[in-house]
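Pasting in a structure now, in structure tokens, and then I'll have a few things to ask.
Only one protein chain is missing from this complex, and each of the others stays in its spot.
For chain A:
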């Protein structure tokens, strides 16, 4: 456990979307504010600052985490992935495409957080049921869509992942 006084700046170093960031921050600075203000990664949104709405969700060492409930200093040395890191070599992630096809977003404010939780879910479970998708989504608030399109979009990618497994057996198509 590091000990610092409230005004003292602390050096943090973390890898975000494959790139190393080194910054000096106040110990009380939230990870969500750090990503947005210090790293310029404004794709991560802040909706409630008390860990209910899920809009600020990012992956920390592969796990979906609410970045408004974590200090930047706690992420020191960790690997972080935000919505900006989803597309690879200019190619959108299958979830990003499915969200558009299924009209899984309207205002888009909650979308980045949901995408990150969905990435984690798809990486941990290869045989998802609709109920499991809903259960994961219950940690996110979307006031635009009524969730229908979001469930369909995640199902679509999950099914493709399942079919991918059957054909090439690699288990990783996403």
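Convention: a contact is a pair of C-beta atoms (placed from the backbone, for glycine too) under 8 Å apart; a residue touches a chain by one contact, two chains touch by 3 or more; residues count from 1.
Keep in mind that, in the parts below, contacts and distances are computed from a predicted model.
**Q** Select, from "Response regulator", "2-furoyl-CoA dehydrogenase large subunit", "Arsenosugar biosynthesis radical SAM protein ArsS" or "ABC transporter ATP-binding protein", the UniProt-recorded name of the complex's unshown chain.
**A** Of the names offered in "Response regulator", "2-furoyl-CoA dehydrogenase large subunit", "Arsenosugar biosynthesis radical SAM protein ArsS" or "ABC transporter ATP-binding protein", the one UniProt assigns to the missing chain is "2-furoyl-CoA dehydrogenase large subunit".
**Q** Of A:49, A:125 or A:155, which one is in contact with the hidden chain?
**A** Hidden-chain contact among the options goes to A:49.
**Q** Can you list, in ascending order, the chain A residues touching the missing chain?
**A** These residues touch the chain not displayed: 26, 28-29, 36, 41-50, 52-53, 55, 82-84, 86-87, 92, 96, 99-101, 103, 105-112, 115, 133-135, 137-151.
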